[in-house]
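All protein chains but one are shown at their positions in the complex.
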Amino acid sequence: MGYKLSLRIWRGDHFRGELGDYVVDVEEGEVVLDAIHRLQATQAGDLAVRWNCKAGKCGSCSAEINGRPRLMCMTRLADFEESETITVTPMRAFPVIRDLVTDVSYNYEKARQLPSFAPTPRDADGKRRMMQVDVERGQEFRKCIECFLCQDTCHVVRDHDDNKKAFAGPRFFLRYAELDMHPLDTNDRRKLAQDAAGLGMCNITKCCTEVCPEGIKITDNAIIPMKERVVDRKYDPVTWLGSKIFTRGDRGSREEVRPREEA
Amino acid sequence: MTGSHVVTDENANSQAPMAGRHPMTGNRMTDEVTADGHGFEEHHYDVVVIGAGGAGLRAAIAAHDAGARVAIVCKSLLGKAHTVMAEGGIAAAMGNVYADDNWRVHYRDTMRGGKMLNNWRMAQLHAQEAPERVLELEEWGALFDRTDDGLISQRDFGGHRFARLAHVGDRTGLEMIRTLQQRAVELGIDVFMECTVTQIFKDGERVSGAFAYWRESGRFIVFHSPSVVLATGGIGKSYQVTSNSWEYTGDGHALALHTGASLINMEFVQFHPTGMVWPPSVKGILVTESVRGDGGVLRNAEGKRFMFDYIPEFFKSETADTEEEADRWYDDKTNNRRPPELLPRDEVARAINSETKAGRGSPHGGVFLDIASRRSAELIRRRLPSMYHQFKELADVDITAEPMEVGPTCHYVMGGVEVDPDTAVSIVPGLYAAGEVAGGMHGSNRLGGNSLSDLLVFGRRAGLNAAYSATRFGVEPPRVSDTQVREAAAHALAPFSVGGGENPYTIQRDLQDIMQRLVGIIRTADELSESLGQIEELKRRAEGLTVEGHRQYNPGWHLALDLVNMLTVSECIAKAALERQESRGGHTRDDFAATDDFWGQRNLVLTQGAAGRVELNHQPLPVMPDELKSLFEAK
Partner (left out) sequence: MSTGILGPKRADIDAKTMRQDRWWLPPLTTFLVFTAFVIYATWRAFAGEHYYASPYLSPFYSPCLSDSCVEGSSDFGQPFSWWQLSPALLILIFPLGFRMTCYYYRKAYYRAFWLSPPACAVAEPHKGYSGENRLPLILQNIHRYFWYAAVVVGGILTFDTVLAFRDEDGDWGHMGLGTVILLINIALIWLYTLSCHSCRHVVGGRLRHFSKHPIRYWLWTQVSKLNQKHAQYAWLSLFSVAIADFYIYLLSTGQFDDPRFF
């Protein structure tokens, strides 16, 4: 059942690098990461690759396979012809460290800038109550495994380094949306999402949704609803006026937050 | 920084702690790279937490809250730790679903699940504090599934009398780690990602710091810190079929041992009854117990629900003996007993093992786990979304239409660093341990769901006490000497200079093979003795490891260093397993099949002797106070 797989793997660091050709034995039912591991164990002991769970749950083994951002552990060899050469390169939106490992610190920086959850006080019995229908939208976004493939594929930063400063990226728009939809949060991050996080930069071309290994509908369920919420706050005079007159609407009394200080 | 009572090295406060490095990830920001990664970075903290899973993050948050300057050091990126793999839920007697549930019931379940070998005080603290720890997560943004009243929903799990596991679908671990990660980031705790600790320093008897290297550059770091919290997780990577990731190389166990701390209960390794068995590349990946909690049953090749044949005397009174009663239990827990599929994990794993050995297994050497014929496709997809996804993507199996094939997989080590139950300190002052790396809490077998709650309860306790302990040093904290640092560096670089030609990957594979074959679910004296001999042989081979390439992000080198820990821990397991001549929980001896009261009164304690050899001693089990004992007599 096994066969010899041709692999082209990008090897190098951030000075230079090139695609190297390898042939490795693979078995039925294996994924790209298995092939990489076998290569590592038998031919290239120093091949740098990130991985952890090998079950699509941790989001470590992100790379680009035949040019498409994928998790290596969730890309089955059966999806390719046996004679086909599979090309694996590191994520191209981030600075490369070595081989398939990239410096994803951009994402951690953005996480840090996001004002965190600030809930209302607990109920009298020390517990909190939220209804299932009210948490479901947020739960979808919290499925995110932080593989950063959406950040990798997003042309706003992939093709324009200078945008990284002012653009949080799809992964964090998920977070903004999650918090804005949270039934107990007391912060209003809509203006911040537009101004500091760069929601307006997104031109909803949906590549983030296409690559999400968790199948989160990033664009339809998080980014566009968040854009609409920003419109409520910034661009729709009628809704804005309404919120000033009827202050006890469904949003409750939320406080507009400022960006977190740079540490 | 709050907590001005914590006095640290003034010099450290004034300099930027991570100059030239990214403040969050610790990744290098300058272009300058040298192959030999010259020099050392030095950092001063009150508390250094090793590991960024549930326990490590919770410890860091607690230490920060207590006013300490904290660093988290972790081998992977932040948020990737093995906690994300936990699926089922967090066991906590909140009583949201069954008002009768309380900490005493949870305590009793935990002790019985561990075959009474648990440290009674840890089990008590755990049961008492878990509910508040769960509510705390919600405070920090976790979105648990809800009951109809809007409270945190709780689900059934093996060994728990009541539905007790707070959960989010079947990805509770992910929710927990993300919540704690976001909290730690909000508090501004320094995180050293992709950074491996190779040694813990002592000044006299007291911890004084740690030695580490950046995986990215191979550059060394010296941490000066009077408190170190181990939260490194388990040892599963020493086995061939495991649900654990590459990180689980027993680093914390080995570090503790080398630092002078003791390990207990190392013979108890939990094999989760349901791991995937096919295709080969995913063998061992976990299939959550929630499948059974939500109605899934185990069948052999003949289609028989074989678990009814494996109900042990100890659990007879609370386990259903007919399929009808078992099926009624899901809806009416008061008048029916639990299905045998929900016996503690050790029982189920052994049963599956027996079925496959008797030739009644599935085509790929497991048994069938069937939920498709028992629950609607819609319910399965809603309650078990990531299981559905996992089987669909990796095995091309639709679990709403066909049964899964499952078999035991190495999942968890009950043994670990011996700690004081209340403070989580080991016998070495300043060295703390929490989570899987700590021992005692789960006795001989851990109940599902008790791991996540363990991480939170004892992570917090370890963090608080590590911070308090650090405050006891004024301007004279324990010191790391230059000699210690030089020796640590030389030790870490040894694989580059030794020319034995041994490949670390090959030795790792051989070790996994030995542990799987000889120190697996069912053990015998002969095989255990043989394993000890073979481990000794591997240790000898490991001295001749050769690593190619240079220090920059070199997995071969990293493995060479981790391998030493794996060998140490494997030896501990095999040694303790050979000594304990009975079967109990996660330790089953073919030659001593019964549980023995003599062994039920003692823990096996491992330490490192003067010549670097592992020494084993017996230690009486701490005696449970009478008011807790009465909980077991009443039934």
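Before moving on, here are some points about what is shown:
So that you can tell them apart, the chains are marked A and B in the order they are listed, and the count of residues begins at 1 in each.
In the analysis below, contacts are C-beta pairs under 8 Å (C-beta built on N, C-alpha and C of every residue); 3 or more make two chains touch, one makes a residue touch a chain.
No experiment lies behind these values; they were computed from the predicted model shown.
The chain not displayed here makes contact, within the full complex, with A.
In the full complex, subunit A touches the hidden chain at residues 10, 12, 14-19, 64, 66-69, 87, 89-90, 92-96, 102, 131, 133-134, 153, 155-156, 158-163, 180-183, 198, 200-207, 210-211, 220, 224-225, 227-232, 234-236, 250-252.
Throughout what follows, only the chains that are shown with their structure count from here on.
Distance between subunit A and subunit B, defined via averaged C-alpha coordinates, is recorded as 27 Å.
Against subunit B, the residues of subunit A that register as touching in their complex are 13-14, 27-31, 34, 40-42, 45-60, 74, 76, 97-99, 101, 103-105, 108-109, 111-112, 116-117, 119, 122, 126-132, 135, 138-139, 142-146, 178-179, 182, 215, 263. Interface of subunit B with subunit A (complex): residues 22-25, 27, 31, 33, 76-82, 84-85, 94, 96, 135, 138-141, 143-146, 149-153, 168-169, 171, 174-175, 178, 182-183, 185-186, 188, 193, 216, 245-247, 278-282, 285-286, 386, 389-390, 393-395, 503-506, 509, 547-550, 552-557.
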